[in-house]
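Missing here: one protein chain of the complex. Every other protein chain is in place.
Right after this comes subunit A.
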Amino acid sequence: MSTPGALSAVAEKFKSLFESSQATDFTIVCDTTSWKVHSFVLNLYSDVLACACDGDFKEAAARSIDLGVDGETSVGALVHYMYYFDYATDDECHEPCTLHVNMVLLADKYDIPHLLELANEKLVDLLGNEAIAVTADLIAAAKLAYDAEGPTSIFREALVNATIKSSTLKPEEYDTIIRALPALAQDVAIAMPKSHLKAKEETKGLQYCRNCGTQVPLQNNDAFLAALSSTKNKEKRAIFPEYIRCRGCGHEFVSGTGSNLPTFLNGPGGLAMEMNRGF
């Protein structure tokens, strides 16, 4: 049993404790800025920071830790996350990619799994499903990610996919990023053949039924679409042209994405949701 109210009340209390600096017993210093925090909260999030608070090192005696090396922006975001359960969103931030990658690195360094997840989600959202728009921020973030390797694998993978997509759609952007990031170029080169094969099959109009594995020609969907009512038919065709019914088992699905038709048919709301996920 849990009372949902209690949880949100605690969340509120976290914020107010932070904003009023009440009962704080530890300080995080970063260059010119410092944050008064609760060692208890640090304990909640990170075993590493907990060691700093309670270990036998000088930080524990001084009740303060200098995280200057992690950068003021990132540490600020980290502190914000610990009390507000989130950190700055895209439109509040001038260099969102760099910030997110930095958060991924911080989360990994200080062992804060939920923050790691959150930052990765934000990065993937930022890249979107479309071809990338190369900015100084993105390149800086990508450099950071390639420097750190291990913890940033999700971002790097998403970046490689996006890059491949833009190779045909936005050749100039592609050119820029490949030149800027040799490591990325390697990854793209490795991933390209696989991606190419997939694309080739799609152009041939061949799909594989996700249900029974039968190869289904793309044009097959015309007969199926004709069976639908004309208005809906048009609507759907307009939104999503690649939409298939399997000859073998009758399973219906949308080409190239992970969504099955039944959800698709649930209505415009369902459709929108599917579209959002299918980056």
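The rule is simple: a residue touches a chain if its C-beta (ideal position, glycine included) is under 8 Å from a C-beta of that chain, and two chains touch if they have at least 3 such contacts; residues count from 1.
Here is the rule we go by: contacts and distances are computed from a predicted model.
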*Determine which name in "Nuclear cap-binding protein subunit 2", "Cullin family profile domain-containing protein", "AB hydrolase-1 domain-containing protein" or "Response regulatory domain-containing protein" the UniProt entry assigns to the undisplayed chain of the complex.*
"Cullin family profile domain-containing protein"
_For the chain left out of this view, which of A:Asp66, A:Asp125 or A:Asp187 touches it?_
A:Asp66
*Which one touches the absent chain: A:Val79, A:Val104 or A:Leu138?*
A:Val79
*Just the residue numbers, please: which parts of subunit A touch the chain that's not shown?*
18-19, 21, 33-36, 47-48, 51-52, 55-61, 65-77, 79-80, 87-89, 92-95, 98-99, 102, 105, 109, 111, 136, 140, 143-144, 147-150
